[in-house]
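Quick one: the structure is below, questions incoming.
One chain of protein is taken out of this complex; the other chains stay put.
Order of writing sets the chain letters: A, B and C. Residues in each chain are counted from 1.
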Amino acid sequence: MHGGSQFKRLMQFLAVALFLGVAGHVHAEYGINFPEPATPSARDIYQIHMRTMTIATVLLIIVFAIVSYSLYAHRKSRGFTPDQNFHRGWFGRWSWVLVPLLVLGVDMTIAGSAEEVLKRLWLVPKDKDMMEVKITGHQWWWEYEYLDQGVRVESRYVPQEKAGSLYLRDVDNPLVLPINTKIRFLNTSADVNHSFWVPQLGFKKDAIAGYITETWAVIDKEGTYRGQCAQLCGTWHARMPIVVQAVTPEKFTAWVGAQKTRMAAAEAEAASGKVWSKEDLLEKGRDLYNKNCSACHQLDGKGLPPAFPPLMAGGGFPAGENMTKPLQERGFFKDGKIVVGPVPKHLDIVLNGIAGTPMQPWNQLNDLEIAAIVTYERNAFNNNTGDVIQPADVAKARGATAPAKSD
Amino acid sequence: MAMTFKLPALILAALIVFVLAEALYFLSKDHGDKDKTRVARALSVRVSLALILFLLLITGAFFGFIHPHGI
Amino acid sequence: MSQTPSNYFLPDPSPWPIVAVASVFSILFGAALAVNGLFPGGIFIVLGFALFSYLLFSWFGDVVRENMAGLYNERVDSSFRQGMIWFITSEVFFFLTFFGALWYLRNVSADWLTGKGYLAGTHEVLYNQFFSVWPRTGPGLKEEFTPMKAWGVPAFNTIVLLTSGATITWAHWGLKAENRKLLIRGLIATIFLGLLFVTLQAWEYQEAYQQLNLTLKSGVYGSTFYILTGFHGMHVTVGAIMLAAILGRSFKGHFTPENHFAFEAVAWYWHFVDVVWLGLFIFVYML
Partner (left out) sequence: MNHATIAHAHEGGHHGVPHGWRRWLFSTNHKDIGTMYLVVSLIMLFLGGGMAMLIRAELFMPGIQLLQPDVYNNLVTNHALIMVFGAVMPAAAGMANWMIPLMIGAPDMALPRMNNMSFWFLVAAALMLVISMVVPFLPGGGTPVNTGWTLYPPLSVQVGMSMDFLIFTVHLLGISSILASINIIVTILNCRAPGMGLMDMPIFCWSWLVTAFLLIVILPPFAGAVTMLLFDRHFGTSFFNAAGGGDPQLFQHLFWFFGHPEVYVLLLPSMGILGHIIPTFARKPLFGYQSTVGAMLAVGTIGLAVWAHHQYTTGLSLAAVTYFMIGTIVISIPVGLLVFNYIATMWRGAMTFETPMLFAIGIILMFSFGGLTGVMLATIPGDIQYHDSYFVVAHFHYALIPGALLGLYAGVFYWLPKWTGNMYDERLGKIFFWMVIIGFNLTFFPQHFLGLAGMPRRIIDYNPMFTEFNMISSIGSFIFGAAHLVFLYVIVKTVRGGARAGDQVWEGAKGLEWTLPSPPPFHTFTTPPQIKLAQSEA
């Protein structure tokens, strides 16, 4: 960003804004109202928004007018003598009834118009054939699971160098959805509360750790819709953009097919029993670590104490007992410092997480991915243990410790 | 829980809270006037009521109207 | 009692308020360090409590002296009494908060976790193996525990507190009837019963931890159980300390049938704590 050019844009914009007047119409470039709705519910909301805003504006104009007149007319400098009995007249005696009745009328108009739309928004239809998408918020990325199709997508923000003007509005893998299909969204979170918000789709629901909140929508226009996480979720709250790509059902089916092929290939690779070289694992591991783990444990493995421990042997971890004790029990913490513990425990932590701490289970990753990550963690950051973990080791660990998967 | 048991228990509980609040009100009004014993009287009533409630709970449990957990 | 002054009593500048603040600050600062396992925390807590007790003696000593000197008129007395009402109101809302949390966890969130209500999807998608009846933990905890039985120590404790309510009432009538012996005996009995209650409560906690595996970590049942009974136990302890102070003043013959706001306030407080216990007994132990 260059300050000079920004300032020029600002000046141009100010000129335009002055010219148009502030309460004008939707102006695409500068966005002073909702972006164009893409679902029936977003359109309903838009209408209610415009209606309440109109009522509010009218009321405000009335208030301004009355006050302005009074300021002009009832001034001492114009020689106006105060009407000491004004509050004792019929108006003074009955205004406490009249004003509330008036306000009540306005209130009921507003609430009444909202009531029906509210019902439609709130009651998720119970159709059997609805498409279901589970949205899981993570610090700081989104996970989308297409429950009917068995497809899983991870969606992360794209750094400024690559995203350009779409910085913080663009992701690597968008949420692809078919149009003209009833979709039920199941929101949840793996760590702290997040909130899924794409203004053009007309719904916003918090993703609450340990609970499922439901919403639904029918997108009726093809397009790319952008939004952001709307619930403060810690350090990189600003870096949780959302991109929804609405496509025709045919294109969607094709996309699902491609995703399945991709996943099957990865799955096959992981299960092939192939023995991987340390170099390959390290290379894969670095990518996966940077993608999955670095948000908390940092790219350099130094962590963010006291919530997120360093992964670097010898790193200090000043934190409460609730954090250090589980690590100590697993052999990863000694004398106030992080040490590299035994491999099985390492796998256990990654696969099953540590209850009561922010560390979540990562068992949705496949054996190869976990093997690569653990290999990387044990050799990077000057840990240099020389350990190489193969997918088969992970498979064994998974069988030994994983609880029965609930879904 | 049988309604015949629940209702008197609820009424008693409400009465206890009411008498207790009443005692507090008297406490601020009577200024420890020698002849005024409303505070002490209200508090005595409240102890008696609490005793009755407790007995009610015991009998209720004894006759199986209520099933305390963990037994 | 000497003649009532016509002017509202205005105290001279007093060091005690700021000492009180310093001591509470020290306690809380120490607590913040201590929960994070930092060593000096304990020192600050102990210092804070020491300062606090010293301050209580000094401040209430001043108040007692002023009272005995007849500096307080009816209006000052009223201020104390009304102040107490509003303090109790805040206490009531404190207890209601914890009772409210218990209600919410037992009904609202329990429904969602087990597949009822508006967030029933939680059960379907995340925990379709989780079914529960109170007392329970949650879907993510595996450790078992035995809930506290209502008819053991808790029922006995109820009797203890009820009896103490009766003894404080005896003392109350004794005071009104200028029967100092009854006043003192009643107070001693009440304090004894209060201490008995706290001791039994401590023993019950120990039982819970050692025999029943019921700990703070036992999910929402453990959490609500300990926070409610613990918060109440704290109040009983404070009440017993205040009763002891009142007993000391009774020995000195401070109270007359006309002048005994301190006694009535503490007695009422004791009844209040007792009624809260009844609520606890019903909602925490029985239902």
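The rule is simple: a contact is a pair of C-beta atoms (placed from the backbone, for glycine too) under 8 Å apart; a residue touches a chain by one contact, two chains touch by 3 or more.
Keep in mind the model is a prediction, meaning the values are calculated, not measured.
Engineer: Just to confirm, in the complete assembly, which displayed chains does the hidden chain contact?
Structural biologist: A, C
Engineer: Per the definition of touch given earlier, which of A:M130, A:L166, A:A271 or A:V339 contacts the omitted chain?
Structural biologist: Only one listed residue reaches the unshown chain, and that is A:L166.
Engineer: Touching the absent chain in the whole complex: find that residue among A:P305, A:G331 or A:P344.
Structural biologist: A:P305
Engineer: Kindly state which of the options C:N67, C:T137, C:T158 or C:S250 is in contact with the chain not pictured.
Structural biologist: Result: among the candidates, C:T137 touches the missing chain.
Engineer: Which residues does subunit A use to touch the chain missing from this display?
Structural biologist: 1, 3, 6-7, 9-10, 13-14, 22, 30-35, 44-45, 48-49, 52-53, 56, 59-60, 63-64, 66-67, 70-71, 74-77, 80-84, 86-87, 91-92, 95-96, 99-100, 103-104, 106-107, 110-111, 114-115, 117-119, 121-123, 160, 165-169, 191-193, 195, 197, 199, 202-206, 208-211, 213, 226-239, 304-307, 316, 318-320, 322, 355-356, 358
Engineer: Name, in rising order, the residues on subunit C that touch the hidden chain in the full complex.
Structural biologist: Residues 6-8, 10-18, 20-22, 24-25, 28-29, 31-32, 35-36, 59, 75, 78-80, 82-83, 86-87, 89-91, 93-94, 96-98, 100-101, 104-105, 108-110, 112-113, 117-119, 132, 136-141, 215-217, 219-224, 226-227 of subunit C touch the chain absent from view.
Heads up, the rule we're going with is that only the chains that are shown with their structure count from here on.
Engineer: What is the distance in Å between the mean C-alpha positions of subunit A and subunit C?
Structural biologist: 43
Engineer: Distance from the CA centroid of subunit A to that of subunit B, rounded to the nearest Å?
Structural biologist: Taking the average C-alpha coordinate of subunit A and of subunit B, the gap between them is 52 Å.
Engineer: Could you please state the distance in Å, as a whole number, between where the Cα atoms of subunit B are centred and where those of subunit C are centred?
Structural biologist: 19
Engineer: Could you list which residues of subunit A touch at least two other chains?
Structural biologist: Not one residue of subunit A touches more than one other chain, so the list is empty.
Engineer: Return the residues of subunit B touching two or more other chains; collapse runs of consecutive numbers into ranges.
Structural biologist: none
Engineer: Would you mind writing out the residues of subunit C in touch with subunit A in their complex?
Structural biologist: Of all residues in subunit C, those touching subunit A are 35-37, 112, 119, 121-122, 124-129, 139-141.
Engineer: Under the touch definition given earlier, write down the residues of subunit B that touch subunit C in their complex.
Structural biologist: Residues 13, 16-17, 20, 23-25, 27-28, 31-34, 37, 39-40, 43-44, 46-47, 50-51, 53-54, 57-58, 61, 66, 68-71 of subunit B touch subunit C in their complex.
Engineer: Using the touch definition from the top, list the residues of subunit A that touch subunit C in their complex.
Structural biologist: 134, 186, 188, 210-214, 320-321, 355, 406-407
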